[in-house]
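Written below as structure tokens is the structure these notes are about.
The complex is shown incomplete by one protein chain, all other protein chains being positioned as in the whole.
Chain nomenclature is as follows: A, B, C, D and E, assigned in order of appearance, with residue numbering initiated at 1 for each chain independently.
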Amino acid sequence: MRLLLINPNTSPSITELMAARAASLLGPEVALRTATGRFGGRYIASRAASAVAGHAALDAYAEHGEGCDAVLIACFGDPGLLALREMASVPVVGMAEASCHLACLAGRRFSIVTGGERWQVMLEEFVAALGLSARLASIRTVAPTGAEIAADPDRALASLASACRAAAEKDGAEAVILGGAGLAGLAERIAPEVPVPVICSLAAGLEATVAAARRATRKPAMGSFAPTPRVETVGLSTALASRFEG
Amino acid sequence: MRLLLINPNTSPSITELMAARAASLLGPEVALRTATGRFGGRYIASRAASAVAGHAALDAYAEHGEGCDAVLIACFGDPGLLALREMASVPVVGMAEASCHLACLAGRRFSIVTGGERWQVMLEEFVAALGLSARLASIRTVAPTGAEIAADPDRALASLASACRAAAEKDGAEAVILGGAGLAGLAERIAPEVPVPVICSLAAGLEATVAAARRATRKPAMGSFAPTPRVETVGLSTALASRFEG
Amino acid sequence: MRLLLINPNTSPSITELMAARAASLLGPEVALRTATGRFGGRYIASRAASAVAGHAALDAYAEHGEGCDAVLIACFGDPGLLALREMASVPVVGMAEASCHLACLAGRRFSIVTGGERWQVMLEEFVAALGLSARLASIRTVAPTGAEIAADPDRALASLASACRAAAEKDGAEAVILGGAGLAGLAERIAPEVPVPVICSLAAGLEATVAAARRATRKPAMGSFAPTPRVETVGLSTALASRFEG
Amino acid sequence: MRLLLINPNTSPSITELMAARAASLLGPEVALRTATGRFGGRYIASRAASAVAGHAALDAYAEHGEGCDAVLIACFGDPGLLALREMASVPVVGMAEASCHLACLAGRRFSIVTGGERWQVMLEEFVAALGLSARLASIRTVAPTGAEIAADPDRALASLASACRAAAEKDGAEAVILGGAGLAGLAERIAPEVPVPVICSLAAGLEATVAAARRATRKPAMGSFAPTPRVETVGLSTALASRFEG
Amino acid sequence: MRLLLINPNTSPSITELMAARAASLLGPEVALRTATGRFGGRYIASRAASAVAGHAALDAYAEHGEGCDAVLIACFGDPGLLALREMASVPVVGMAEASCHLACLAGRRFSIVTGGERWQVMLEEFVAALGLSARLASIRTVAPTGAEIAADPDRALASLASACRAAAEKDGAEAVILGGAGLAGLAERIAPEVPVPVICSLAAGLEATVAAARRATRKPAMGSFAPTPRVETVGLSTALASRFEG
Partner (left out) sequence: MRLLLINPNTSPSITELMAARAASLLGPEVALRTATGRFGGRYIASRAASAVAGHAALDAYAEHGEGCDAVLIACFGDPGLLALREMASVPVVGMAEASCHLACLAGRRFSIVTGGERWQVMLEEFVAALGLSARLASIRTVAPTGAEIAADPDRALASLASACRAAAEKDGAEAVILGGAGLAGLAERIAPEVPVPVICSLAAGLEATVAAARRATRKPAMGSFAPTPRVETVGLSTALASRFEG
């Protein structure tokens, strides 16, 4: 099974962090290819950086997607998710989308804990777009961005654990998602201090991607995820242009 | 990995049908135990039969759950799901709940096709309780019950396929769940005739159960899925009484 | 007029408490029969006990419902309500359902105050299933369960009154339901201390049951409350089996 | 028990029709006073006529409400309901509000059948304001207005019955409200032809008014139904001015 | 362009305040006519006063609306808005409705700050009726009514500014509406102290009224805003009666 993990920001170090973490989570039958955004922000903590990253995710898929069995967009917030699900011929999984649906199986209401305060509103909108607002207990952000947490995770552990506990104890969360590429691997360190399940968004995303690849469902021939209609383009990479122009 | 599949109705033949189907879907690392309801309806196609089945599911778990790593309630509509998720020390999966969340990953809106018209309203309520009403395109029932379809699947195939197509073409479904124990295995026969993905609820349920067992998340210590508080009981099976009385 | 009050838990003392209270509320034209659950928890303060109680409510009706004009399920949370409404040939009222709709006539938003913290989430789900989430100001639980409050009501009065006042003053409730069989009769003692109407769930349930019996509406012949379709059963009481098997 | 029935339109003949119907529904312990709007439309079938009727309902209460134990606003759509509930010292019931909550106890989803097509959208808004949109199956209007139906009910019976049946058979209604002062008394004639309960809005309103009077709940001292704050007025009837000015 | 500003309360001083403010906001091409309610409360801070004001707004339009190109109902809460939109042959704008939709263009969630605590619930209902509850961050009221603020604005400035800041900082508002005729002109004084845009409801209403007049859209011939159906009336002003009777 060949999976493509797309990091839609432009920090190879984050890609590597996730690749290392994935290696410890995936079985030997999975070959993981990774791709980092060619353009855009070093990390994504704004609406603008996220909008550019949606394009970057398509671009990365066009360049690296050939032959893969499923794709994971590995930025919590899933830039480009629905667009790539339309364009790709194989299943596309978003780390945040997969985590939210998984959390619904674990608890009546769930919270999201992540780094970077600008994600607060963006993630509220994201969850609302999934139709899951009634299942959301809260979103709690800690001050450092995901990138900063990745650079020095030990320093952020206490505040992340504290936010997770508060989500359970004050907000009524019955499951907590630790969201973000930069937080990959911290859930298991925090879990012992939190009275409800803590979900690692990277692990959830990888699990969903492996499952999707295994399922081998056919590409829809109808609806909003049917293949992208052909259209002439200008100014795109050759690979992406050819995805649009067929 | 040891899984327990609970058929909360009282028809061993349906349990066997599912066991056979499961055998073809599960890998060799999975040991599947099955249990059939000790009391209640031969099949479940009413609110009353479903209410009894909720108790029967708890009863079956109390009797057969020891040592299993995860449990699947294998009746589309998931009688007893939240109660058993509270009571059990291991993850509990519902066939309908798992299918609905999976369908959300495949399409913007999904439909459910099942047998037995009384399920129409009950499933609307079920989806609403998940908070997913905005993702539901339609529920379409065909006249025979799931039990009747299980007894003569070939006869029901055309009308099921027709309902699935109508869901996609008229109701805007971008994924269709073929729901019901009795319909296990039919999705792959129907899929070629339907322009959007068709999800087998048994396969979806098994996949989610295996994944849950593998995840080995801790039992919540807080919230509505924390262990059932101890309470004295009367009139229950010894095994179930002991689950309540600790 | 003959009414059946079903206490779906297995504590005859609670049944008697309610019978005594009912006697002071009902006119001489009402003959009240009571029934206590044959199996299940001594009180209901969990999802699991509630699921068993749904079956017990059906069982009690099958045994004792003959000839009654309406039925009240007298446990706040209404286990088995929709199932029994389907099965019974006469109107079935739930104490919580009746209270919530009554509260909507008294105030724009209402709160529920009850005993036993596990009811918090279960009642949120209950109100959501009624479609009334937008009318709910809050649910406040006090530490003792309803059974404990019934055993020593004086001790709980202050904390119940305090919760009711907080619902009005902090949560914006314009009416408060004092929910639970064990709290029957306390509303009138608490009302003078609360600036908005306080509704006793037993009184509300009885009132709705009498009204339903008087109305003598026909049993639906269509929809999800039409008579339970016949189905063969195993392991049920003779009376309940005969309700299913016709 | 003294009740005040306010007909907020200006047709005494409709008031008399309802008084006659009420006489056959109410017991001897109830003294019913009636009042007809002093100003406004002969019947209410528009937003503008309804707005004027809100004022007329307050005006009628100020003139005739002294000493009554509860008030019924007897126009389906309940003009002035929330305003009068605030102003009056006794409970105020709306025919439509009471009917909708009653219908929720009878079926999962309900429909409204009434006369006058302009009520379609106005009633959708009304039901939404109750928070009950998710419980509404449909609103079906027949061409004649309520006033025209009142003048020649036999002529309208067939089309009303047909609309009620369609609500059940096509829209999924599990209960149907026959709404409107002019339709009082027709429900029982139509019921035999409809497979689900048919609710007469006048009967539902009267029943709720009697129950409210009997309950004798205290007037809220807090919230949006606490007594209308004193304010100087101009141009109102002496009675209404004195309600505002205290 | 001729606009009619209707103050539906009966305080000419508030009308004059708004006229003066409007003069500084409108260009020379706009001729503004004003009208004050002929009957009802001196100010509107209750459900009852608001219901009377709905009639008064229709009455004022009937008397003064001839020849105007658009109408503004200049009381935050918009009494009579939908009724007058139906009745009038020209566009009708509500100060609150226009402000809320404008606020949605400025921020993801908005708050309303106004005078008079009784508006809290009434405005929650108003926003819900617009379908905008999900966009509402909070409603904060300060103790003095709008009329009192108008009489001594300097005294209220600090508490209004503080409420606006709290809306942004604690409630997550990304835009704040300063609602109320009596608060006209204060937004620009408060804005420098608030980290998100502050919208003056009078300015927003006037802007929308001018735009509506300029657009010159046709009167709907269908739907709930088509011309008010003719109906005989009694007890209304000659001008209003003639609007109803045609």
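By our rule, a contact is a pair of C-beta atoms (placed from the backbone, for glycine too) under 8 Å apart; a residue touches a chain by one contact, two chains touch by 3 or more.
This one's a predicted model, so the numbers in the text were calculated from it and none came from an experiment.
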{"item": "Chain not shown: contacting residue from A:Arg2, A:Arg42, A:Arg189 or A:Arg215", "value": "A:Arg42"}
{"item": "Listed residues A:Ser89, A:Ser224 or A:Ser242, member touching the removed chain", "value": "A:Ser224"}
{"item": "Omitted-chain contact residue, chosen from A:Gly27, A:Pro192 or A:Gly235", "value": "A:Gly235"}
{"item": "Interface with the unshown chain - residue positions in chain E", "value": "93, 97-98, 101-102, 104-108, 130-135, 168-169, 172-175, 191, 195-197, 207-208, 211-212, 215, 217-218, 220-226"}
{"item": "Contact set of chain D toward the excluded chain (per top definition)", "value": "120-121, 124-125, 128, 133"}
{"item": "Contact footprint on chain B, counting only the chain that is left out", "value": "108, 134, 172, 174"}
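Criterion: only the chains that are shown with their structure count from here on.
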{"item": "Fitted rotation between chain A and its twin chain E in degrees, CA, nearest 5", "value": "120"}
{"item": "Rounded Å distance, chain A centre to chain C centre (Cα mean)", "value": "44"}
{"item": "Centre-of-Cα separation between chain D and chain C, whole angstrom", "value": "28"}
{"item": "Residue list for chain C, restricted to those that touch at least two other chains", "value": "108, 120-121, 125, 128, 133-134, 172, 174, 223-224"}
{"item": "Chain contact graph, described as a line, ring, star, complete graph or other shape", "value": "other"}
